[in-house]
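Of the protein chains in this complex, all but one are displayed in their positions.
For chain A:
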Amino acid sequence: MTTTNDHTVDRDLIATVISLFAAKSGHDVVIKAEEEGLLPSLWASVSELGLPLVGIDDTAGGSGGTLLDLLAILHAAGQHAVPLPLSETHLAAWLLSEAGQQVSDGPMTVVPGTPKDTLALTDGVVSGRAYDVPWARGVDRIVALVNDSSGAPYVVTIDPGACEITPGTDLAGQPRDVIEVKDLAVEAVSSPVDRDGLLLRGALVTAAKMAGALETIATLTRGYTEERVQFGRPISKFQAVQQHVVTLFQMATMASLNVSRAGRTAMDGPASFEICALKQVVDKNASIAIRAAHQAHGAFGMTQEYRLQQLTRRLNAWRSEFGDELQLASRIGKAISNAGKLEHVIVGGSAVLEV
């Protein structure tokens, strides 16, 4: 596979991926990962197929394939709540390859960059803290964008063994840690991608996972309502329950289609409007869908022993990653308010207005 701009998806690969995830990332596996962190055998089974590096050019050490292939894999990972740092590894590998670096196998993570972060680069030495770093415990390498004193972005790779890691978890029980380094000598490479570029790429891949999770909670809820009998008939026969199921399919269909749309635009050029719009919409859809799914499931869906919560907790965690509803809406609205021509932007996207 090589990276191209053609808008096709490797359907055989995606079919393989979906059955692999279905087989390997069941309910019990997700529980186990929540207790133990990154599961090496699970990582090995996806790594064998080269999945973590799809979407990274093979000349840079990646597995090749298109951005759309990557988004389809992450969509499938979201569908099955795969407890691995797949999108994080992609973002790390993407930063490295964009900066002309070679990537290699093994789980990686990326420092998303919060306003509290203090990581700074001076003469090839990094010091400071970074917050909300997913999977810092358990990965082989942590990749960060760090500005030098002039504000120019550099890509640095940090060995987790050289950090002080304060463990934390996100709402889905996945590792999300604070890392601290002191006077760590690193190789710093000038990065063509700045913080905003990372935010947009992060928003796109996160939305793909969320769309997958939305698809699953829709089908899971439909299945449940068809089986669950109350008042003498399946609850799917009650119009009030049907409405929740319809809402779930609306939210999921809208999310999945638009992940593909934004992905296609991103392959062809600037896509800041599409990506911000996508993540904003998917965040909103997630909050609507989470409520609908739990409501239709009743108390049953609120328990840890049932699959639903593994997906709704992930949706809740991802909603606030790489831009949340309000930040993204404000960014889009401010740009349109300054530039005008709302309808031209809606139908023309970033080609008309980058946000």
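The working rule: a residue touches a chain if its C-beta (ideal position, glycine included) is under 8 Å from a C-beta of that chain, and two chains touch if they have at least 3 such contacts; residues count from 1.
Throughout what follows, contacts and distances are computed from a predicted model.
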* Absent chain per UniProt: "Carbohydrate ABC transporter membrane protein 1 (CUT1 family)", "Alkylation response protein AidB-like acyl-CoA dehydrogenase", "Inosose dehydratase" or "Oligopeptide transport system permease protein"? -> "Alkylation response protein AidB-like acyl-CoA dehydrogenase"
* Which of A:Ser45, A:Thr166 or A:Thr253 touches the chain that is not shown? -> A:Thr253
* Structure fact -> In the whole complex, of A:Ala266, A:Val281 or A:Leu315, the residue touching the missing chain would be A:Val281
* Among A:Asp58, A:Asp105, A:Asp140 or A:Glu325, single out the residue that touches the unshown chain. => A:Glu325
* **Contact set of chain A toward the excluded chain (per top definition)** => 7, 222, 236, 239, 242-243, 245-246, 249-250, 252-254, 256-258, 260-261, 263-265, 273-274, 276-278, 280-281, 284, 325-326, 328-334, 336-338, 340-343, 345-347, 349
